[in-house]
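The structure appears below as structure tokens.
Of the protein chains in this complex, one is absent; all others appear in place.
Right, chain A next:
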Amino acid sequence: FTPEELQRLYGRFQDLEKRDPPLGYITRKELLNIREVAVNPLGERLIDVILQDHGKVSIQQHLFETKRKYSSFKGDTNKINFRQFANMFALFRRDKAPTNLHKREKKLLFLFSLYDRNHDSNIDRNELIEILKLMVGGNINDEQISTIADHTIGELDVNGDLKITFEEFCATLSRIHIDEKMSMKFPS
């Protein structure tokens, strides 16, 4: 990020955080406050990925901030500070440099984790059905969704374990230019 972009991003982070005095992190509620995210069908999923995968705070810090005992710690931190925020968005910065394979893989991993919420490195049938349901809402009935899911797994599953692994996922997307599609311009 250029200094200006980072400053802008920090300004945005501060605008999003509604706490007074600001403690330096954003939670789920604040991200949901953004109207366009609330309206986006994948909005909540996206927030889940951002907060859980990229917003991990160390257990001690979390306990210190919330003043709870270790025994009641549920492992769900649900917040993200600015460094993690910026690091995550740095992934999506439109690079003038030629395609960085490492970055591409990270982007794919981000997308993969949209589906794979139990973090077992596999997308199973249920997770696929969940995402499809999020996208179409009540418009297709469950039977139809199951059919689509089954057929999709049938087509994409190479090693026959009835789940989509990360490699199979990447193979499907190899035709799509992930880098371009998942890049954004940051205001500066």
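Please note the rule applied: a residue touches a chain if its C-beta (ideal position, glycine included) is under 8 Å from a C-beta of that chain, and two chains touch if they have at least 3 such contacts; residues count from 1.
The rule is simple: contacts and distances are computed from a predicted model.
K.L.:
Could you check which of "Translation initiation factor eIF2B subunit alpha", "3-methyl-2-oxobutanoate dehydrogenase (2-methylpropanoyl-transferring)", "Phospholipid/glycerol acyltransferase domain-containing protein" or "NADH-ubiquinone oxidoreductase chain 2" matches the UniProt name for the chain that's left out?
P.N.:
Looking only at the record, the undisplayed chain corresponds to "Phospholipid/glycerol acyltransferase domain-containing protein".
K.L.:
Residue by residue, what part of chain A touches the chain that was omitted?
P.N.:
Counting over the whole complex, chain A touches the hidden chain at residues 2-4, 9, 11-12, 15-16, 31-43, 46, 50, 89, 92, 110-111, 114, 131-132, 135-140, 143-144, 147-148, 151-152, 154-156, 172-173, 175-176, 178, 181-182, 184-188.
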